[in-house]
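Here's a structure for you.
Every protein chain except one is present and positioned as in the full complex.
The letters A, B and C name the chains in turn, as written, and every chain counts its residues from 1.
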Amino acid sequence: MKTKLLKIKELPIILILIVISIIISVANPAFMTLENFLDILKSNLVLAIMSMGMLMVMLTGGIDVSVSSVITAVAVITGYSLMHWSSNLLFTILVAVLSGTVMGLFNGLLIAKLKIPPIVATLGTMSVILGLVLYITNGTWMTGIPEKFIDFGRKKLITFPTGDGKALGIPIQFLFLLVAVLATWFILRKTVIGRGIYAIGGNRDSAERMGFKPDRIIIFVYAFEGFLIGLAAVAHTSIMRQVDPNAFLGFEMQVIAAVVLGGASVLGGYGSILGTLIGVSLFCVINNGLILMHIPTFWQKIVVGLIIIGSISIDMTQKKRTERNKTRVDVE
Amino acid sequence: MGQTLIELKNISKTFPGVKALENIGFSIDSGEIHALIGENGAGKSTLIKILSGVYQPDSGGQIILGGRVVESLTPLEALQSEIAVIYQDFSLFPNLSVMENIALEQSVKNNDNLVDWKAMERISRDALDQLGISLDLNTILGDLSIAKQQLVAIARSLANNARLLILDEPTSSLSKNEVRKLFDIMHSLKNKGMALLFISHKIDELFAISDKFTILRDGKYIGTYGEDELDDEQLISLMVGRKIEYTIYPKNKRTEPLLEVRGFSKKGNFRDINFTLHKGEILGLTGLVGAGRTEVAQAIFGLNPADEGTLLLDGKEIINSTPNDAVKAGFSFVPENRLQEGLVLSKSIEDNISLTMLDALSGKSSLINLKKRKELTRNWMEKMDIRPNIPEMITSKLSGGNQQRVVISKWLATDPKVLIVDEPTNGIDIGAKSGIHQLLRDLAEKGLGIIIISSELPEILAIADRVAVMRRGRIITEFFCENITQEDIMSKAL
Amino acid sequence: MKPELKRRLKSKEAVLFLIFVVIFVFMSILSPTRFLSLYNLQSMAYQLPEFGILALSMMIVIITGGINLSVTYTATLAMIIGGFAMSHMFAGGSSAGLSVLVGIILMLAGSLACGAFNGYVIAYIGVTPMLATLGAMTFFEGISLQVTRGGAISGFPIEFIKIGNTAVLGIPVPMIIFLFVLATVYLFLERSRMGATLYMIGSNPKVTRYSGINVRKNLFITYLIASLLAGIAGILMASRYNSAKESYGSSYLLQAVSAAVLGGTSIAGGEGKVIGTVIAVLIIQVISSGLNIIGLNRYLTNVVMGLILIVVLTINFLTREKQFRNN
Partner (left out) sequence: SSDKGSDELTIVVMPKLVGIPYFNASEVGAMQAGKDLGVNVIYTGPTTADAAEQVRMLEDLISKGVDAICVAPNDAAALTPVLMKAKSAGIAVLDWDTPADPNVVDLSIHQIDDKQYGEHIWDLLVEGMGDTGDYAIITGGLSAANLNSWIDAGLDYAKKTYPGLNLVTERIPSDEKQQVAYQKTLDLIKAYPNLKGVVGISTPAPLGAAQAVEEKGLSDVITVVGTSLPTDSGPYLADGSLKVGTLWDPSKLGYLTVVMAADFLKGNKPVDGQMVENVGKISVWPDGRTVIMGPPADFTKENYKTFNF
């Protein structure tokens, strides 16, 4: 058991997360409170959901920089649907995941069928989708989301009473994250396609020789990512209660950074759900800690940059050391 | 012999500028071990890729499979027709576990939607048990040595219960012992009625195991013969069109020391390695796979620096902490794994050969002299007989043997003092092999010191002056190669 | 010779050049008096260099299999460091010439420092370029903000402003600098020893290392050179904009990546031609200026750019397929 624990690939990054958490909570005990964790959870749900999709994409050796534009487009469509079609929750979710899936499918087709490198294909779709959305909406906020939907967004799953009479609760949107994580886990771990995703990332030619259909798998992955983005858009809209077409500018970098921080390889084949969730957590905790630790505004970016580089450097050095000291021969 | 399992008629395959196969036709019966032989680039691997559906043959040919006539196969059809292949490049997944590498194919073949981990474990354990080896099923494949990876590839095809098992040079990085084990397995599979199509460049192996030989030359079908219809010489002359045998070279007298390795140790790799390489000498380094020979060679070359010990070149101490240092000091190193360590596969022959020569090709200006570069490439391509003779050819499209020649060229081009070659004739046909032996001998004559790592003892005995035997990270003994036999060496290595 | 010529005419770069010509002609027809005016041509020649140099900088890094997300913040951090010194010296009574000289030297030095930071983290520690430069981007931006407190640094001597805003014989000085940079980068990448090494590193770093090449050193120098180019772009921007600020040119980041890949550089590394990137930069410039003059909504311009990216790569794919089938 002990050795198994030590063998976990994610160990260094887990340790970094723990160390940083300890430092923050020493500086400010308010960090280690249920309330703070719930706040972190709620404000980073969307990032976490999207990181699941990005993980899958990166496992195939791809990358998707269009996620921010896709979620913007889906949020706008969802908002429109809520205000003009129906405020029914299931219907809303359906609209969102459908439109997300369609956009993901489009990316997948460009990448699988036209063999356009993922970063380029998604750069292209990013310009096109975001350009169209902003042209159509002109960046105007969509306010006036139906109360029914907003009320749904305020619901709590489980509530914990606190001493001062207030009640804390797990936000209802946590369900979306749960669905995303479980679905991703199920696909990656339990389905043949899921193993195919790893196989393509490891050695595409061999995967093809083995009978996998890489094109189909890639299309599936991007479509599924779109599906998750649909969920993320609903969660986001229910939290923010309006749709701002500019809300996600530059968000793709955060998603990618969190996934890579969590140990996924940009070359494909390597990466895990646990690692990704830890990468996301590290990201959130750092951001959360900045204000809690009273770090002055003008130092914050310097600190964040150094922490990102520092933690990944520690991780890297660690890996190199294990690699160098690996036993290759049973010496007499 | 059993009945015909698969029949090929008129199979041709053309690549841009290369006619790799021309009207090939022969058949394979169940319950036979059928050897496919030919020089490097004869088209063996291509033929196999057609059988397994990776390549589509030119139209006009026929593949008759269990009475069904088709023009071509897809990978899935091939799998479902129970054709399993161990490719020259293994086709494994470095990021997946041993278990999945062995058993995932089953799920794909069965069109499963869900993974049955329990079944996977059972299948892969069975396959490994059949091979008589024990490996941790959850190890990530990339962490294994090449030899173990090859065993995994074999286990995978066993797991497939194939009716036709194709093995493209499966023994190239196995030691004698493991080869013997593999042959036992092949025999028992044959006795169960399976057909095996087997490719190897090692003549003794071919005769040890094959029932039939099909010979290809330059993409053309030469003939199929029973094992009793041919002897080595005939086989070789059919294959290359001339007579060739291992030349046993006269051994050198000792000259002055060139390279001295003193007390090299590295935890988990090797311990207390001492030997001296003389000018003009070829020193063989042998032992079982996993004895640590590659690790020692890499340590000398600065790839895997030793924890302790010293290195003397021409009596002066040097420190090779990176390959860059080593090359500057006059070392060359032909690595054992040409696909991952030897060649930049996506680049041309020219780019690869000139990679080690960039300094020499660019004068003070730092700009590369393109004319000189072309010349250099042409020279080496001729010298090493690299085919096809197109410097711009991307090396991933070369046959395995020709790839190896490119790697050797790039290292000989640097005009080294010490040349370390790790399994240099791996996958090279017998004709070319003797060419390489000749070349190494000539270089030694000129005063070069050469360390050759090889699991093929006849090769060591043929060209080395001296041989050091390694076992579990240590040098056990040294022999002069004049009056010893393979058995003398094996008894020490085990 | 003939097949060589034929091959060149069929190359990616030739196709791209054709696309450029088509777009240029199209814009000229849409707006003959304005787009095709001498003034506009000159104006495009003022605009293009800073972006062109950033695209080349990005391309060099992509060829080694990396990416540099901190490229624009390298340029701005460099201009802020140099600009800070320059404006203070000038305000403190130093001669304009000396202030400009010191300023420029510091800008180049600043960019080299950024390059050394990235290079060290990537080459010696071994952090994935994407993550390393993402961290560096935040880090550099942080330092810039810390220095400027969010404002702009201005008060440069007019001599400095002139670098980016004068023309010699009708050719803008930035354009002359760009041509010089272009020639140097071409010689460096496609003709020099180190350039050849970079392509090999981009294709397969392990094999390159096994070939006795000091991969780390080469990578380190690559980031130095790429950052130096960013520094030069920074000088041009600071001079053209008469000030230095941390956010200048931030929209160039993704555009630079697009230009490199549009120009045929393989994002996986190991492949790419300088001329391709240059043509791509020209295409982007012409579309941007042309559509702006015609008065198309700025967002639709982005849509057009995205479509062109997709279309060009699709054409590349289809021609490759066709060649493959014909053979």
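Heads up, the rule we're going with is that a contact is a pair of C-beta atoms (placed from the backbone, for glycine too) under 8 Å apart; a residue touches a chain by one contact, two chains touch by 3 or more.
Keep in mind the model is a prediction, meaning the values are calculated, not measured.
Taking every chain of the complex into account, the chain not shown here touches A, C. Per the touch definition above, the residue from C:94, C:184, C:247 or C:314 contacting the chain not shown is C:247. Contact with the chain not shown here comes from a single listed residue; of C:11, C:28, C:165 or C:184, that residue is C:165.
Check A:184, A:272, A:288 or A:313 against the missing chain and you find that the one touching it is A:288. Here one chain is not drawn; of C:11, C:28 or C:47, the residue touching it is C:47. Residues touching the missing chain, restricted to subunit C, are 31, 33-35, 37, 39-40, 43-44, 46-47, 50, 145, 148-152, 154, 161, 164-165, 237, 240-243, 245-252, 288-289, 292-293, 295, 297-299, 302 (touch as defined at the top).
For subunit A, the residues touching the chain absent from view are 28, 30-31, 33, 35-36, 39, 43, 134, 138-141, 143, 166, 236, 240-242, 244-247, 249-250, 287-288, 290-292, 294, 296-298.
Note that only the chains that are shown with their structure count from here on.
Under the stated contact rule, the graph of chain-to-chain touches is complete, every pair of chains being in contact. The interface with the greater number of C-beta contacts, when A-C is set against A-B, is A-C.
Seen from the Cα centre of subunit C, the chain whose own Cα centre is farthest off is B. If you average the CA atoms of subunit A and of subunit B, the two centres end up 43 Å from each other.
Annotation: 30 Å between the Cα-based centres of subunit A and subunit C. Put simply, subunit C touches subunit A in their complex at residues 69, 121, 125-128, 130-132, 134-143, 145-146, 149, 254, 257-258, 261-262, 266-268, 297, 299-303, 305-307, 309-310, 313-314, 317. The part of subunit B that touches subunit C in the complex is made up of residues 15-17, 303, 322-324, 326-328, 333, 335, 340-347, 351, 354-356, 358-359, 361-362, 366-368, 410, 414. Interface residues of subunit C, counted against subunit B in their complex, comprise 187, 191-194, 196-197, 199-200, 203-204, 206-214, 217, 270-271, 324, 327.
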